[in-house]
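Got a structure here, written out as structure tokens. Questions coming.
A protein chain is absent from this complex, but the other protein chains hold their places.
When the chains are written out, they are named A and B in that same order, and each has its own residue count from 1.
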Amino acid sequence: MGSIFNLQQIVNGLQLGSIYALIALGYTMVYGIVRLINFAHGDFYMVGAYAAYGAFYLFNAFVGGGAPTAFIVLILAMAAGGAIATLANQIAYKPLRYKPKMSSLVTALGVSMFLEYFFSAFPLIGANPRGFPDLLPKVIYQVGPAAISNYFIIDVAVAAVLMGGLTILIQRSRLGRAMRAVSQDKDASKLMGINVENIITWTFLIGGMFAGAAGLLAGMTYPRIDPYMGILPGLKAFIAAVLGGIGNVPGAMLGAYIMGLAETFANAWNSLLGAGIAFIILIIVLLVRPTGILGEKLADKI
Amino acid sequence: MGNMKLPRLTIIAVLLYALIQLLSLVGVLNGYFLIIINQSLIFVILTVSLNLINGITGQFSLGHMGFAAVGAYVSGTITTLILKLSPDKLGNYPIFVIAIILGGVFAAVVGLVIGFPSLRLKGDYLAIMTLGFGEIIRIILNNIDYVGGPRGLLGIPKFSNFTIIYVFTFLTVVLLRNLIQSSHGRAMLAVRENEVAAELVGVDTTRYKVLGFVIGAFFSGIGGGLLAHLLQIAHPTQYGFYASALLLVYVYAGGMGSITGSIIAAFALTFLTQFLQLGLDSLTNITGISFGSEWKMVIYAVILILIMLYRTEGLMGMKEAKIVMLEEEKK
Partner (left out) sequence: MSALLSIKGMSHYFGGLKAVSNFNFDIPEGVIYGLIGPNGSGKTTTFNLITGIYTPTEGKILFEDREVTGLRSYKIVQQGIARTFQNLRIFGDLSVLDNIRIARHFNFKAGLFGSFFRTPGTLKEEKKMREEAMELLAMMHLQNRAHEVAKNLPYGELRRVEIARALATGPKLILLDEPAAGMNPKEVADLMELIRRIRDEFKVTVFLIEHHMKVVMGICEYIKVLDFGETIAEGLPEKVGKDPKVLEAYLGKGGA
């Protein structure tokens, strides 16, 4: 059988990690800014996938396939993810912002349930899984023992571009500075004249857009979508964010790739291990270093 | 202890039991209603046991159904796989009761094992730790072929009838009520209110956090066992993160820390789910368009969000109805 740590598995792991990274970033940014574990985030990813599906069929009829269509579909998937995230924030999270944390968490669960069951129930969508169309013709390159498809390159490239863009945004732009300020100290930010609610809205928007992009990539790469597809990846991406340090943007990226690789290797070894590895990682992180690899310790003033 | 007045709660419970039995005998309450009542009662047990952990002790457990799973599988294994009991023989019922209690004990042990490392953490971290453990339990059960693996444990004998479920529910409510309104219960409340202050008035907060967890796990195991013997199946997907999240909603809707609230919520939400289904069915019949059962969950989710937005503290908040309170604790 040979070692499980071969090139093919590494490729698969990086591919999976790219998708997890895009989801994890949304989780970590939202947590960093409002200290909320947004359980509905995985469902924004699902909405992105379905939006991409719908967009493809729409555009294919008019414009035909190929790279331009794929690009438009990506934009639309991101828009859908961003839109649903912003909506959820406005309607369900914002009113509970200053109430006890539990109520926000329960509401997030409600939003998650709503999205999943609505997409199941809605006659045009339905609960049955759908096959995702080939946006671009699939080409497979043989690199040594590994079969690498152009989808791998697309997944990693799109993720890299988006992550790079986000990093520049956070480090260099006014919005990014404001986001960092608000996640450090909301009250001080208000006193500095920052419109905190605005920044929160932007954070949800960007996080949702990334989730939408991830949904498209996942639909393309693992071509099956269903309304519940967001539950497990969402959970695992969240664990990845915790692994890297919840609230920490580079941490989410790091954690996601570690998670993608770990899951791929574990699955190759044994399917039981593969199913459970994410949670084992979670337990170990929380026991050994709850703040994650790149996270900081927060002190309590007594 | 001069006059032995029968406690009000017991009297009301007995009367209620008699009423329900009478109504079902006469035919006013049909089998369908009884099923919903049975499920509601089991959810009372599950909700109240989670309320002890989240509402009273103020910890944040997101894996509570994992304990129910342990109870379901342990008791189910005993009655179905090991002893192969039949509910037709009256003599088997005491054995069934013991199996249920054993399920609770195993769940409590699991609670202890999980509790110790988890309860060092606080808030969100505790939540995701318990979530992780709950999922691990589900995955492990999914992979043990002896208890059916992904197919689940099938053919569990139907030992859970109205009387047994009712008695277990009554005992759960009374015992937990007694605990909460005792000095030990107040120690748990102190942990919830202000953990630092509790330590600084001599309360061993670690002990009480773990205790709440273990006792909550025990009763959750009982609930799981009863459920398995009602539905005649135990399946890993019944006890995953989503089920735990749903249970959290029950606790929240009723009011964190209110037993009365949990009882009302368990009944209200279980009945609501059924009524929504009925409504959907008639809508389908009337309009001819097929309204799938997912729609009821959509409505459920919307109602939930509305409760969270407009009555955040839940139905009862932290208050108890007079009936549930102990005599000397009333003002």
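Methods note: a contact is a pair of C-beta atoms (placed from the backbone, for glycine too) under 8 Å apart; a residue touches a chain by one contact, two chains touch by 3 or more.
Computed from a predicted model, the values in this text were never measured in an experiment.
Only one of B:Leu175, B:Leu278, B:Leu306 or B:Ile323 touches the chain withheld from this view, namely B:Leu175. For chain B, the list of residues touching the undisplayed chain reads 1, 175, 178-179, 182-187, 189-190, 193-194, 196-205, 211, 318, 328, 331.
The working rule: only the chains that are shown with their structure count from here on.
Remark: chain A and chain B have CA centroids separated by 33 Å (rounded to whole angstrom).
Against chain A, the residues of chain B that register as touching in their complex are 54, 60, 117-118, 121, 123-125, 127-129, 131-133, 135-136, 139-140, 142-143, 196, 241-242, 245, 248-249, 252, 256, 289-292, 294-295, 297-298, 300-302, 304-305, 308-309, 312. Taken together, the chain A residues at the contact with chain B in this complex read 31, 35, 37, 39, 91-92, 95-96, 99-103, 105-107, 109-111, 113-114, 117-118, 120-121, 123, 127, 231, 235, 238-239, 242, 272, 275-276, 279-280, 282-283, 286-287, 290, 302.
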